[in-house]
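With one protein chain held back, the other chains of the complex are shown just where they sit.
Up next is chain A:
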Amino acid sequence: MALSHLSSTRSNRLLRPLAAAASSLCRPISTSTEPLVIETSIPFTPHKCEPPSRSVETNPQELLTFFRDMATMRRMEIAADSLYKAKLIRGFCHLYDGQEAVCVGMEASINKKDCIITAYRDHCTFLGRGGTLLEIFSELMGRQGGCSKGKGGSMHFYKKESGFYGGHGIVGAQVPLGCGLAFAQKYNKDENVTFALYGDGAANQGQLFEALNISALWDLPIILVCENNHYGMGTAEWRAAKSPSYYKRGDYVPGLKVDGMDVLAVKQACKFAKEHVLKNGPIILEMDTYRYHGHSMSDPGSTYRTRDEISGVRQERDPIERVRKLVLGHDLATEKELKDIEKEIRKEVDEAIAKAKVSPMPEPSELFTNVYVKGFGTEVFHS
C-alpha cells in the first residue's frame, strides 16, 4: 500500500509542474518560494524599542528547510548522547536539543559574513554555519578529521570562513569577544553584524556589562542573544538573577523578548536586530527556549526540574513539532514525506558516525603543532 502511494506520488511529480501549494489529495513536497505569511506564536515583548510585526514572511521551501535542519540537529544531538554513553565522546558534552529553533531561525536572517560566537553548547550552531556531520562527530570523538583536527573537542568548534568563531569554554567570555568581532566589522566598514550567544547563567557576568557598555558607547554592530533555557547548570534563573528579564538587563540598551521555540519568531527578531544595530548600536534578544537534556552529559537534568516540566515543554512547545504542524496545516508536504525526511536524516547521521568511528586519531606529532602561528613550535623539555 505504501509502495503504490509512492509510485502515484512519483508519477504525479512527473505530470504536474511544481507549483504553489494547492490543495490536492496527493501532492509533491513543495519547494515553492511563493511567500507565505505566518504569525508568530506570541507577540514580541520590547524594551526601549518598537517591536517587529508578528507576521513573518516565509515560504514553503524555507519551512521545509527549517524542518530538515532542525530534525538533523535533533538527531545529531541524540546520537551524541549515545556516543557519550558508549564512551566514544569524552570529557564534556553539552547538548542543544530543544533549542534548535534559535540557531536555525538566526541563520535564515543572516549571511556568512555576519559572525556568530557562542559558548560550549555549540554543535548545532556550528552545523548551522555550514559544518558537516562528519566533521562534528570526528571532532567529538577526537579524530584528525574533526573540525579542530581533534585538538579542540566538543566545546571548541570553529569555522572562520563562515563567520563562526567558536566554541568557548569559559562562561561569559564569548560576549566581549563577540563585541570585538563587531568592532572589527565596523573598523573594516563591512555592513555586517555579530551575534554573541550566551545563556541565562552567563547573563549575570560582569564582563558582559563591561563589553555592552563599550559597545553602546562606540555603536558597535553587536546583537547579544540570551538563550534563556531557564537553568544555569543546576540553578534555576530565579535563584541566580535578581531580575530574570534578561532582555531588559541592558538598561539603556534596547531589548526584545522572543519565543525561542518558534523558528519564525527567531528569524523575524534576528532580521529586526540586524537592521537595528547597523543603525543604532547594540540590542539584546532574549530567546525563551528550553533544553531537554541536562546541562551536560554528566547532568541527568532531572534533579532540579521535574520530568513533567520537561515532557510538558516537549508536548506544547517543541520547535520541530511546531514546524511539522505548520507544514502539514498548510499542505506543504504529507506526514509520510516528513517521516521520510527524518528517516533520511537518521541514515545520514548514522553514516557520518560510522565513518567517524573508523577514522584515524591525530598523529602524535600534532601534539606540538599550532601552538604558535610563527615559529618556535613548543619548548622541548627533557622527559
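The rule is short, and it goes like this: a residue touches a chain if its C-beta (ideal position, glycine included) is under 8 Å from a C-beta of that chain, and two chains touch if they have at least 3 such contacts; residues count from 1.
Here is the rule we go by: contacts and distances are computed from a predicted model.
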Ask   = Which name from "AP complex subunit sigma", "Multifunctional methyltransferase subunit TRM112-like protein", "Pyruvate dehydrogenase E1 component subunit beta" or "Protein SIEL isoform X1" does UniProt give the chain that's left off?
value = "Pyruvate dehydrogenase E1 component subunit beta"
Note = Filtering A:I89, A:L197, A:A211 or A:A241 for touch with the omitted chain leaves A:A211
Hidden partner chain, touching residue among A:S148, A:N229, A:S296 or A:T334 = A:S148
Remark   = Of A:G180, A:G260 or A:G294, the residue that touches the missing chain is A:G180
Note = Contacting the left-out chain: of A:L95, A:C115 or A:V327, that is A:C115
Ask   = Can you list where chain A touches the absent chain?
value = 115, 117, 148-152, 156, 158-160, 165-170, 173, 175-185, 187-188, 206-207, 209-211, 213-215, 217-218, 369-376, 378-379, 381-382
